[in-house]
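Only one protein chain is missing; all other protein chains are in place.
Coming up: chain A.
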Amino acid sequence: MQRAEEARSLPGVRMKIGLFIPCYIDAFYPNAGIATLELLEKLGQDVEYPMNQTCCGQPMANSGCNKDAAPAEALFVKNFAKYDAIVMPSGSCTHHVRDNFDAIEQTDEVRHVRENTFELVEFLHDVLKVQDFPWAEFPHKVGLHNSCGTLRALRTASMSELGEPFFSKPMDLLNKVKGISFATPKRPDECCGFGGTFSVTEEAVSAKMGTDKVRDHHQAGAEYIVSADTSCMMHQQGCAERAGVPIRFIHIAEILNGARE
């Protein structure tokens, strides 16, 4: 992570950032994408969204069809190799690029892309080391949902399985938002059951997990579920609406960018 490491030692540096917007955010939750872009711009970064982007290759690779991920991975590298950092409002896509992106030959260019791809929260927390969001105010009780990708792969928060001291990068950031308070569900680390194609191939288990998850947050008193992963929330929102659980969903980028609602 050479360039990113340099940036870490130089807070305040302006980086050339390539913004990756996952397909489901592009199509269903553009506000999460817009908030990510605006937030990075407010923080003084030079952000570009390459128009020819599609997908990181994760759906194919997670289904075992790694070879079928090659065209998406090759295109991803073509789109993003020129940037200092690639930032995306998605833990699971970041996990794929960083940890599993091996359907294509591992050239220097590919290694550069993989080593400099960041999930938004870790980018704000670890690279830009943002100290405050003066424009942000969210006077609501929120339940934080850490996706399994951010929790157990990117390690942006401590996990209950290991008994390690508590840490939470997303909560560190949200704590800088005026008026926000947190609800703690009974099973904060339990997977919500999205799991990519699992959500359709194992529909019954997936929906049951999602419904249990949103009920847990609602019973803890959360008005909103906030997450760095929209895919989990797309699934949870579907479960909440069907089960009649009155809870709203918002991407962490939107809160940090100053969403009021």
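Everything that follows uses one rule, which is that a contact is a pair of C-beta atoms (placed from the backbone, for glycine too) under 8 Å apart; a residue touches a chain by one contact, two chains touch by 3 or more; residues count from 1.
Operating definition for what follows: contacts and distances are computed from a predicted model.
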**Request:** Would you kindly match the missing chain to its UniProt protein name, picking from "LytR family transcriptional regulator", "Xanthine dehydrogenase family protein molybdopterin-binding subunit", "Branched-chain amino acid ABC transporter permease" or "4Fe-4S ferredoxin"?
**Result:** "4Fe-4S ferredoxin"
**Prompt:** Considering the whole complex, which of A:33, A:170 or A:188 touches the chain not shown?
**Reply:** A:33
**Asked** Hey, which of A:13, A:43 or A:74 is the one touching the hidden chain?
**Response** A:74
**Message:** Contact with the hidden chain only, please: which chain A residues?
**Reply:** 21, 23-30, 33-34, 37, 49, 51-55, 57, 59-60, 62-72, 74-75, 100, 148, 151-153, 159-163, 187, 189-191, 193-212, 234-235, 237-239, 241-242
